[in-house]
Every structure is written in C-alpha cells, then in structure tokens.
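Now for chain A:
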Amino acid sequence: MLNTNGVPDKKQIFSRFPDKKYILKPKAITECYEEIPCNPCSTSCPFDAIYIGEDINTAPIVDFEKCTGCGICVYNCPGLAIFIVQELDNENARFKIPYELIPLPIKGETWSGVNRAGEVITKVLIEKVSLTEKQDKTALIQVLVPIEFINDFITIRSKL
Partner candidate 1 sequence: MNKKDVIICRCEDVTLEELHNLMKEGYTSFEEIKRILRVGMGSCQGNTCGQLIQRELANFTNTPINKVVTHKVRPLFAGVKLKSIVKALDDES
Partner candidate 2 sequence: MKKIDLVIIGGGPAGLSAAKMAAESGLSSLIIERNFKIGGQLVKQTHMFFGSEKQYAKTRGIDIAKILVNDVLKYSDMIEIMTGTTVVGLYKDKVVTLLKDEKYIKVKTKAIIIATGASEKVLAFEKNDLPGIYGAGAVQTLMNVHGVLPGHNVVMVGSGNIGLIVSYQLIQAGVNVLCVLEASSEIGGYKVHASKLKRLGVDIKTSHSIKKAIGKDYLERIIIGKLDDKWEFIEGSEEELIVDALCISVGLSPLSNLLSMIGTEMKYVSYLGGLVPLIDENYETSIENVFVAGDVCGVEEASSAIVEGYLTGLVVAKKLGYIHPNYDKLYLDFKAQLHNLRSGPFGEKLRRGLEEIMR
Partner candidate 3 sequence: MKANIVIVGAGISGVSIAYNLAKKGVKDIVVFDDNYLSGGATGRCGAGIRQQWGTKNNCILAKKSVEFFEIAQEELQYPRDIEFKQEGYLVIATTKEEDLQFVKNVKLQNSLGIPAVVLTPKEAAKIVPHLNLDIVTSATFCPTDGHLNPFTVTDAYYLAAKRLGVKFFYQEKVLNIIVKDNKIIKVITENYEVITNKVVNAAGGYSKEIGDMVGIDIPVYSENHEILVTEPIEKIQGPMVISFSLNIYCQQVPHGSFIMGRSDPNMPQGYNVDASWHFLDEMAKTAVNLLPPIGDLRVIRQWGGLYNLSPDRQPIISDVKELPGFYLACGFSGHGFMFAPMTGLLLSEIILGEKTTVDTTDLHIDRFKNSDFKDYEKSVV
C-alpha cells in the first residue's frame, strides 16, 4: 500500500493510465497521488496538457488529447513521479523514465527492469539516454519493455 510501503495499488496505477487508444502514442503518466503544493509539471508543459490550476495543492490531471509525450514534465517533476509510456506494438512498450544515479546506462545495453515494489521483473533494452543542460542532472532514459509489463515497469537497475 502506498501509505505503508510506498507502492501504489493496481487501482491507483490504472487510474492514471489513459484509454488504450491514447497510449498508442507516447503519453505522460503522473504518479502523484497526494495533494501536495506543487505545480512544475503543469507550468513546464509546452502543450498546456497538464492541469493543476490556481490551487497548487491540486493533483495533476493530464489532457491526453494535448499530451505529446515529449518528456519535458518527466525531468521537471521534483518527485520523479512522471514517466512516458507508449504501446509500441504487440511485443513492446516504450518508456521514458527519469534517472538520477550513476553510472548512466548507454544506448544498446540491456538492463534489469524493475517494478514499483523494487523487484526485477524483466530485461529491458536501453534505446536512448539524454541528459542536456536543460534537464539539470535528471537524465531521461528511453527503454524498450516487454508489453506484458506495461503496467508494472517503473525503472531500471544495473546493467546485465
């Protein structure tokens, strides 16, 4: 349970995933379940796709019509609670996740894929690593994840 071990339950997770029709394109998933005073995801979105409003304690709402999955909100989220997901085909999903550890993965490497409980669940392929000045030390890692883990995968751990 989120409150006792930091792992959101299935219901919470699904509540943030959009309809399947949207996810065929990259979309931002905001895993921010509490009303905390924070709004950079909203203010940083160039497409005005994340709504928070005047009261910055409001939980973010993503407008999946507007969201392009660009990933800017991912490295702008102070809680590292946003990732981009896309159902690529019948076999793979593509994720863009924030990463603030060293060493950074390198394109082409295979890493362990980890779920929200911190367990290794699969192998994932590193497709792209970006870390520009603008990202301010939060790297954006693009990974290819087996489709069955689309609702479970959250981050990567150690090169295989």
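Here is the rule we go by: a contact is a pair of C-beta atoms (placed from the backbone, for glycine too) under 8 Å apart; a residue touches a chain by one contact, two chains touch by 3 or more; residues count from 1.
A quick word on the picks: all candidates are chains of the complex that A comes from, given by their letters.
Remember, it's a predicted structure, so these values are computed and weren't measured experimentally.
Engineer: Hey, among 1, 2 or 3, which one's touching chain A in this complex?
Structural biologist: 2
Engineer: If you look only at chain A, which of its residues touch candidate 2 in the complex?
Structural biologist: Residues of chain A touching candidate 2: 2-8, 31-40, 43-44, 54-57, 76-81, 100-102, 114-118, 136-138, 154-155, 157.
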